[in-house]
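All protein chains but one are shown in place.
So, subunit A:
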Amino acid sequence: MPDGSMSGRIGQSPVRVDGRAKVTGAAHYASDMAVPNPAWAWLVTSAIARGRIAAIDEAAARAVPGVLDILTHRSMRGEVGDAGFFAGGGYAGSTIRPLQDDRVRHDGEIVAIVLAEGLEQAREAAYRLRIDYAEETPAAGFGSEGAELVSAREASGGSFEDPGVGDADAAFAGAAIRVAADYATPTQHHNPIELFTTTAQWEDGRLTVFEGSQYVHGLKNGLAAQLGLDPAMVRVESPYIGGAFGSRGSLTQRTALIAVAARRLNRPVKLVATRDQGFTIASYRAETRQHVKLGADTDGRLVALVHEGTEVTSRPDPYKVAGTQTTSRIYACPNIRTRVSLLHADRNTPGFMRSPPELPYMFALESAMDELAHAAGLDPIELRRRNDTMREPIKGLPWTSRSLMPCFDRGAAAFGWAERNPAPRSMREGDWLVGWGCATTIYPTHLGAATARVTLTPDGRARVQTAAHEIGTGTYTVVAQAAAEGLGLPLGKVLVEMGDSDLPPAPVSGGSNVTASVCTVVMQACEQIRARLAAAATEGPLQGRDPATLRLLDGALRAPDGAAEPLAAAMARAANGAIEVYAENIPEGLPPDSLKKLYQGKQALGGGLEGKQHVMAAFGAEFVEVRVHSRTAELRVPRILGAFAAGRIVNPRTARSQLMGGLIWGIGSALHEATEIDRRTARYVNDNIAEYLIPVNADVPQVEVLFVEEEERTANPLGIKGLGELGNVGTNAAIANAVFHATGKRVRELPIRIESVL
């Protein structure tokens, strides 16, 4: 993987070790993988959201030259078993299993798969396949007849508790300053540039699947469960992923279907689903409605916080994000009440999408905080300072570290916040109203059990093997940096292998846990190698030194007094050949069965806000300038700035890119992105990236990321707090707050568009 001999220890900014491969096309993504003589699959998806398949006429489709087979519920029933909902201890992002009966449970459900010699033949046959539906009136979501509201607590069977403390309603009633408002966030889709693809190949009863995945071990084990296979007979390869953002975290139902198709045809089958199919065969960010009440004393100190949220989900799956877990813990407040409810509708099951709980719920809380600041006549930063706390208010647990106010202070200085005239509609440039807004951003520091194999060979090279994933964030690079640091090697001497379920398992690339979880276990493996080398250094230049004090640095084993032995010599003393270590780590505070769950491919992250002794999160402050045309109300963001503190930054270059990407996505989330749903039919209408808008370069002319130094001593030995999802959390509210400042109009429904402020 790496080329050259870049230095790249932890904290330095080497360029991505896989950057060249990516920009030259040498990096092969799942659908690039060459398999012998593949057949092509084309999905046929439902044109209704609820009902049943009344009739299928395959004649015209089968008449298309090259068609090999057409799979429908009539031929596939019973082929695919239940892998269980991931949040209930299973594997699947949705338990709606297509082709297992004649029911249609959401728009765009897979109702047939055409298999053909060529892609275009499969596509044409799919067009000619005639499916008649017995349609029933679907419930699209909020306001739809037939949608079913349940509390999250009830839906979880009592395992979910709405966080709360004190008597929030009484305290609110008696508060000197009060704000109460309703907020809404839309359905949004990940739209990773790499489409949802699956290639399945059987060899001697063994199944290999090439698919972009954020959790190859989960996919492997889930597939085995669905197909009744020994997990050892399934391998998932996913060396590069063209964006994921949560959409590839849990298994989707297409994979097993393609595997069955390949088994039936006795040849590899390749599927590249279309962009619009990606809206319905995978997950998305759930639409929410929220209500927030904040009560404060005359100094702006919170005395009451109420946050209620309702999230749309599918009929069968109790998917929730419950961002109240976060919003109830950020600010000091003695009286808090929260409640999360689910609205079951005829929709596909939503799922994780970058900052799943925080993005929608922090939009509401941080908008309400801005409303409170305005009501109290306080600067919004000062309001947050008065409510800053080193202990979360629900259980009174300490934050392991928290640099929220340093982030606000540093960001405010860089942004020029002091120049802000606090009066709404007071700033203007030409025909444009100018508004400045800010908001808190937070992302919990999640950790997972992880394993890795590190091999040091006598030629001074290291190989790191761990089934982590390169979802575009730079994981190959930061894992290489950890090994380079741990073994005292230049980055170019470290080879990292990931994205293959035959490798030692690593956790799901979700919850921003991977840098911390995987670098920690890699460093442990390196430490074991160092210990073996140190223990063997009983003669030669290091004779007589305490082995515990010896360090691997710059290609040598070194003592504090300057004595050193070149690595090759130290290795010759310790072993006749390579030294290989297989390390397993359960982060402190996670249950002992975390490792077992990892080997089973279950999702078992911990840490964050769930701790018993302490809570941990990365914080930041985001600042935006919004311009709104005084006549025609276009909204633009000429500049955005975020100041972030996330413990030790492993690679400032890739970290900065992650945070920039988050800020940019935050702009899109606030101003552009919404999946439009026809409320009559519960169908997605703008299911393409021509009509589902995301920012273009002209929308993000100036994006600035600042790091605030922070020492984290508790979360993990390296002091890392994940920051992959930190960037987009505060942006929605910061923009809404800036829009209020620019126009005097408070917009509480995303996205904020021309008609919101016209």
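General observations
Heads up, the rule we're going with is that contacts are C-beta pairs under 8 Å (C-beta built on N, C-alpha and C of every residue); 3 or more make two chains touch, one makes a residue touch a chain; residues count from 1.
Criterion: contacts and distances are computed from a predicted model.
As stated in its UniProt record, the chain not included in the shown complex is "Xanthine dehydrogenase family protein subunit M", which appears among "Carboxymuconolactone decarboxylase", "Lipoprotein", "Thioredoxin" or "Xanthine dehydrogenase family protein subunit M". Contact with the chain not shown here comes from a single listed residue; of A:A21, A:A47, A:L265 or A:L553, that residue is A:A47. Considering the full assembly, A:L758 is the residue among A:V23, A:A535 or A:L758 that touches the omitted chain.
The omitted chain makes contact with just one of the residues A:A59, A:A418, A:A548 or A:A698: A:A698. Residue-level contact of subunit A with the missing chain is found at 45, 47, 120, 123-124, 127, 276, 431, 629, 631-634, 636, 671-672, 676-678, 680, 683, 685-687, 690-691, 693, 695-699, 753-755, 758.
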